[in-house]
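Only one protein chain is missing; all other protein chains are in place.
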Amino acid sequence: MPDLTPITPLGGSSLRTDTIGAISIAEADDWALASVAARAGQLEDTLTRARKLTGLDLPGPGGLVAGGDWRAWWMAPEAWMLATPLSASEDIVAAVKPALGDAASITEQTDAWARFDITAPVGFLERLCNVDPARVTPGTATRTVMEHMGVVVLRHGDQAFSVLGVRSSAGSLHHALLTAARAVA
Amino acid sequence: MSGYRLQGGQIDRTRTLPFRFDGRSHSGHPGDTLASALLANGVRLMGRSFKYHRPRGVLTAGSEEPNALVTLRSGARAEPNTRATVAELFDGLEATSQNRWPSLAFDAMGVNDWLAPFLSAGFYYKTFMWPAAFWERVYEPIIRRAAGLGALSGQDDPDDYDKGFLHCDLLVIGAGPAGLSAALTAGRAGARVILADEDFRMGGRLNAESFALGEMRGAEWAAQAVAELASLDNVRLMPRTTVIGAFDHGVYGAVERVADHLPIPPEGKPRQILWRITTARTLLCAGATERPVAFADNDRPGIMLAGAMRAYANRWAVAPGKRVALFVNNDDGLRTAQDLAAQGVRVSAIIDSRPYAPDPGIPGARHLPGALVIGSAGRLGLDTITVRTAQGREFRIDADALGVSGGWNPNVHLTCHQRGRPVWDDALAAFVPGADLPGGMAVAGAAAGVFSTHGALQSGHAAAARALEDLGRSAPAPTLPQAEDTPIDLRPLWHVPGKGRAWLDFQNDVTVKDIKLAHQENFRSVEHMKRYTTLGMATDQGKTSNLPALAIMAELTGKTIAETGTTIFRPPYTPVSLGVLAGRARGKDFKPTRLTPTHHWAKARGAVFVEAGLWLRAQYFPRPGETHWRETVDREVLAVRAAVGLCDVTTLGKIDIQGRDAAEFVNRVYANGFAKLAVGRVRYGLMLREDGFLMDDGTTARLAEDHFVMTTTTANAGPVYRHLEFARQCLWPGLDVQLISTTDAWAQIAVAGPRSRTLLQRVVDPGHDISNAAFPFMACAEITICGGLRARLFRISFSGELAYEIAVPARYGHALMERLMEKGADLGVTPYGTEALGVLRIEKGHATANELNGQTTARDLGMGRMVSDKKDSIGAVLSRREGMNREDGLHLVGLRALNTGSRLAAGSHLLERGADAVAANDLGWVTSACWSPHLEAPIALAFLKSGAARMGETVRAVNLLSGQDTAVEIVSPHFIDPEGERLRA
Amino acid sequence: MIINHPLLGPRDAQEFTYLGDATLIDRPDGMADAAPEAFHDYLHLRDNPAGTHRELWYHEGGDRSWLVVTRDTRTHEITRVDLARDVALQRGRGA
């Protein structure tokens, strides 16, 4: 392990959690992320190998799946994000690349994103992004825009969400989430 | 009847709300508007008109009000031009009248009214032309001071605004009988319904009329319907919400006034919310607006629309006066007489322009069929009206209030927002919605010209049922209450001929005479008429004035109204606060802020930051005792030249490019060759737009046969990524290439200076040889540092010194910076910011955004030969166009001030010695300039005509804006180490 | 506006970035003799119809797909949306 101490997406030494009424917003940094993009003509191979590695069927457009130590969501045509606990896999590319071989291009994305885990009624999203709550059901991953920032909204369960934005604007995203929480709480 | 307050109404008499108007205290009740409360307190004079400063009272009871505009609240929350007719009364409300001096009752600018003959429509186009300079100096300042209505406070708006997004199957706009009926039908069928109404109490005209629906009063039925809708999970009720516009593809803008009825918004809550509603189907049930009849002096306080009078009497329990007359051309207006009489208000006369009009039989009221009101009198309010009977007899009638009804116009506004045109209906004498409605929209109730209550309920239900059917749902059977279904007789009457001024547009003071003048001067199309007279341009957007004016123009031209046409209604339906359109994006939250991984470290060290696009970057790191920014920057620059410096360069875009065809792909998007770049090497790349001009530049490293990492300039990270995806998906979909941005994933730190290798060797893990031989200039490698941390090391140099950039996972950037500072203390390690970075690269002659401004070519930069003609890369073909390859074209050169004490500013233009400062002598311009602490002289980069051939000559850098005129020597842009020995050391 | 993404369904047009006429897919051969004229025509000249227009939109705030949207420039009505990659392949573009 390196003898350097990381900081959190918001720049602190510990993770921040805010609770406003029934809504909670928790900064989180415990996922290692890697993008998986199938190479030309190797979609089936990618799916097979990913299943073998993670036990998951990589989902179709807008999908999010989870099981065991793995999560996977659709990012773009024939491209997904894989997530696994950082504690188990500090170097996720080293873990994924051998399994996928030449079937897919793998890129480390762990620190590209800042993540906030949110407990809130789905109506919370009304003040943040133009997605139809009827379509953002549990098991969906939606790339959209919040307050001029590109984000991914993962809906895990009825009131369980994660919002991921680019790490450099973690502070602005956090501020937007808090402001919306105060407005609807 | 004591005072003006009547029995009944939908106000809460158990509570009293004190409020102030122009400093005087009054009181009202919850449920009142400011207008109803003022009327209840006997206040008729509420405002002044725009041009003539005529005294004005309330004309309407809704959002179409042209007259009763006040400034609501005070201080930073002052809200000018607020319609008293829709301002919900709250405890402590404070309102002030506008556009008058010194007081509302005595307004000195009322002199304009006496000057009216000189101020006819468009008079200003014909005068104020002499002398020419007097327009800005004399005439216009006077006009500007006099113009405008209310005043903004000038302070920052202290309230918050929010935005949101809603989705539904059916959006119902307007909660009158048609809208409620529609919402009940769709809501009971389980559809996702949004019912929006601008009023704070849903029910529309049901609240204003005395009709019965079944066994109930209309208002009771409405309340019951609203209660049922509120109980349905699939229905969202949005009172106080104005749908302002119909946009493409079923998107509607709506403004919800969540806190305007409160003294101040609750903590953390917005004042208003802008909703973007996306809906599959829309029902416009926006009702209708009554129109006045123009007659001489028809603008006195006390003269209002007959339907408004009913609303004040029935809903707010306010009598419009003690002695009320009515002037109507239709049956509907007669209902006012009946309702007022039923409430015990004395109705003195009913002047009905229809000769055949039936006598409604109001006790004590004179009934005058075929008669006209031809004038009014009274100071600051109505005292008497003058009537001319069918027989031509003229006499006065005492009246302190006159209700006028010229018929009703369906509120078709939203049907026109996508440039649909309403059509004229002769039977109704009104425009009704045309066939080309916005997609998914239907219209019901009075908005569709269905004026009876039964008709509204029925058409609302039927339209909702059709929408449900479209959506694949079946509608429940209707359960409509019994309601009046009386046909309305109307005989069009737009204006009463006569001598005096008869107002059409009350706020802008446009009279029938003005329309006649527009016609006389050939401003006859509707658009010309409006623009010439300013009719319909006031805050009421012509809701009560457009049609009468149009009808008069039709009369004058001898055309029908249908032939004359109408103007198109545009969003917003009613005026919308700018605050809510901006939402949260204001102040520091205007745009997101991007922070580098070492931001907090730099902040703790006292760095000064600068915006670079959305990023904040450390500009320089002042030390105690340094008194000027340049002292700091000079120190940082010299430290890099002499020792080692550290700079966070994370903001440069990073794009991960993988795939079997990655090399081929990179070779096509860069103008210079990349196909043969070896693994473990980095190359500088020139990226052209397809038009052959420079798009971006950067270094691209080959980490593996099938893996490249491209860097872009900070500003172009997004556009370049988009460009690459375009090339990948649209131009060469057969190439095996995958792209993803990794800009944020890696913290990247430039380690620059002769001691940089020594410093890096102290953190690089054993086993990675970064000696000059093993890791030469333009090498790259994936290594580990600090005991196993994955890192990427690039030996590239922006400063011209021996230099590296090292990248680690972003979360470790802060710690790496600290570690490098600690390990390099004895080497003189110095953090440097963008300012020193800029000096270093100018000294080295590297181009950046100042040079790569989208207007330059590779040739301009002296890199024309890098554009390969051996391959088909983007932009190569058009870069060869003649105009971009002129012999006398621009070249990037260095400039060095002859006098080291002189100043050299970027943006200065270059002139020959002795040449006049005129465009014909313009030789080019300075792109970047700085003080070079290394050379101890002001230096610059510049684009100079035929510059490459002029080395050693002297020209002038002239800044005409500051008066600087500096003699400069033309030199190579590579001020230091032109052979590149340092960076290979 | 709402763009009905072929993979993701209806999405706010605000998530997209517009480029222009879909003929920009048909990039000429840069090594051909007639390349200068062909590139001038390709890059600069437009039908600019008042009516049906096939145009390129990029789902920048989404899945980064380029789309070919068929839209009426008079009414803004969208009648068809395809992945630009599929269109490009159909038009014979490859490696």
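So that you can tell them apart, the chains are marked A, B and C in the order they are listed, and the count of residues begins at 1 in each.
Here is the rule we go by: contacts are C-beta pairs under 8 Å (C-beta built on N, C-alpha and C of every residue); 3 or more make two chains touch, one makes a residue touch a chain.
In this text, contacts and distances are computed from a predicted model.
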{"item": "Undepicted complex member, UniProt protein name, chosen from \"Urea transport system ATP-binding protein\", \"3-isopropylmalate dehydratase large subunit\", \"Sarcosine oxidase subunit beta family protein\" or \"NADH-quinone oxidoreductase subunit L\"", "value": "\"Sarcosine oxidase subunit beta family protein\""}
{"item": "Chains in view touching the one left out", "value": "B, C"}
{"item": "Option from B:G110, B:G190, B:P572 or B:P978 whose C-beta touches the chain left out", "value": "B:P572"}
{"item": "Listed residues B:G9, B:P55, B:P80 or B:P433, member touching the removed chain", "value": "B:P80"}
{"item": "Touching residues on subunit B - with respect to the absent chain", "value": "50, 77-81, 117-118, 120, 123-130, 132, 135-136, 140, 143-145, 147-157, 159, 161, 163, 245, 247-248, 251, 253, 274, 276, 417-419, 513, 517, 520-523, 525, 527-528, 531-532, 534, 537-539, 541, 570-572, 575-579, 581-583, 585-591, 593, 610-612, 689-693, 695, 849-850, 853-855, 878, 881-885, 905-909, 917-919, 921-922, 925-928, 958-962"}
{"item": "Interface residues of subunit C (partner: the chain not displayed)", "value": "1, 12-14, 18-21, 37, 40, 43-50, 53, 55, 71, 73-76"}
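Keep this in mind: only the chains that are shown with their structure count from here on.
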{"item": "Winner on C-beta contact pairs when B-C is weighed against A-B", "value": "A-B"}
{"item": "Cα-centroid distance, subunit B relative to subunit C, in whole angstrom", "value": "28"}
{"item": "Distance between the centres, which are taken as Cα means, of subunit B and subunit A, whole angstrom", "value": "32"}
{"item": "Junction residues of subunit C - those touching two or more other chains", "value": "10, 12, 60, 64-65, 83, 85"}
{"item": "Residues within subunit A bordering two or more other chains", "value": "130, 132"}
{"item": "Parts of subunit A lying in touch with subunit B, wherever the complex brings them together", "value": "1-9, 11, 29, 35, 37, 39-41, 79, 91, 104-105, 107-113, 126-127, 129-134, 147-149, 166-173, 175-176, 179-180, 182-183, 185"}
{"item": "Contacting residues of subunit C [partner subunit B, same complex]", "value": "1-2, 10, 12, 17, 19, 24-25, 27-31, 35-36, 39-40, 43, 56, 58, 60, 64-66, 75-78, 83-85, 88-89, 93-95"}
{"item": "Contact footprint of subunit A on subunit C as seen in their complex", "value": "7-12, 14-15, 60-65, 83, 85"}
